[in-house]
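Chains shown are a subset, placed as in the full complex.
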Amino acid sequence: MTTSQFIIEAITVLGTAAFALAAVLAALDKKVDIFSVTVLGVITAVGGGTIRDCILDVTVFWSQDLSYIVIAISASLFGFFFFPLIQKKKINTLYLYIDTFAIAMFAIQGTDKAWEMGFGVPIAPIILGTITAVGGGVVRDTLLQRPSLLLTKELYAIPVALGCSIYSGFLLYAPELSQFGAILSAGLIVYLRHISIQKHVNVPDWAILQRKK
Amino acid sequence: MTTSQFIIEAITVLGTAAFALAAVLAALDKKVDIFSVTVLGVITAVGGGTIRDCILDVTVFWSQDLSYIVIAISASLFGFFFFPLIQKKKINTLYLYIDTFAIAMFAIQGTDKAWEMGFGVPIAPIILGTITAVGGGVVRDTLLQRPSLLLTKELYAIPVALGCSIYSGFLLYAPELSQFGAILSAGLIVYLRHISIQKHVNVPDWAILQRKK
């Protein structure tokens, strides 16, 4: 295993776990049971990729590698019993950054998967990359009857869509630089999320739909 | 391009845009950002057809013709900046009629697509035609946490299902009259929506589920 393979593997494992833990935090005020927490954890972790694969009309990724499911279930159960830990400031910050690296990587991977299939190039891969990264969380929030990220001002989906767009641009105009483009795009997603986490930067007011007074 | 091809093309373009604009109007009281408006616009415009194609197990239509996505994104952005325009009475009425022609045409096209594949003839095509026309709006409302058309008394989905049923009847009993049947069925959808828009005709009371007192 090369270093870059190891890094990708590590982000995948930690990222899948972080996605599942996000479900525990999202469910905290809803008094759900341990089973529902696990279901929501699995949906958050693999839901986006599942929607992507259904739209791409290919075999769903986790049927070929059950480790995603096993990690998601384990992380959900861990989160159920130890969630006060995740809420501690330092650990929560660590958790937010793992989540950030995960959405960046899953977004680029999703874009890549659609692109290699020639699926609606160059626009559809951007949509599918974004769905891969944030789709599971949207389904989870809908099932929890809480406002999904589409209804909040947090900078979450926008960095993802921006990163996928830039990567898509590289694949279109400079395919020989695609590896560099992938790292740059993922880096941009991480950087924008970092600013949002550290400085609580939200979507600016002009970009919010509101009735004129 | 023949006249009828031109009409179909025009309804497709205008209808896709009208669907996306519907998302802007639906989101008006939710303070969503420009990105979410665009996502919801695209979901409204192509969501129904996407669910249909996933159920039919065929390649999703917009991956083969990105113009649907481009039109939906453009209309969403236009709607974001100029929504007070859409709310003006005359333009709103125009918008409602474009939407009406669009649901009529998408419903018939959806029924047709399923029928030609021999998918669950003669009942399943009615279901898939209806999903094509109204599925995107239902998903949008669910994501916006507002009551979807399934929970309102407006005559919207019923005309669509009725039109698809009649068209399905033509395909079954008089396939040689299918073109006439398509126009008649679409016309019926438009006519029922017209009555609903003009006279605010709702679903009658006997057809509403309610506990006996």
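Which chain is which? They are A and B, in the order written, and residues in each are numbered from 1.
Just so we're on the same page, a contact is a pair of C-beta atoms (placed from the backbone, for glycine too) under 8 Å apart; a residue touches a chain by one contact, two chains touch by 3 or more.
If you're wondering where the values come from, they're calculated on a predicted model, not measured in any experiment.
All protein chains share one sequence; of the complete assembly in this entry, 2 are displayed, while the total copy number is 3.
What we mean here is this: only the chains that are shown with their structure count from here on.
Centre-to-centre spacing of chain A and chain B amounts to 30 Å, using the average Cα coordinate of each chain.
Residue ranges of chain B in contact with chain A, taken from their complex: 24, 27-37, 39-40, 42, 50, 54, 57-60, 62-64, 66, 69-70, 80, 83-84, 142-145. Across the complex, chain B is touched by residues 54-55, 57, 119-120, 123-124, 127, 138, 142, 145, 147-148, 150-151, 153, 157-158, 161, 203, 207-212 of chain A.
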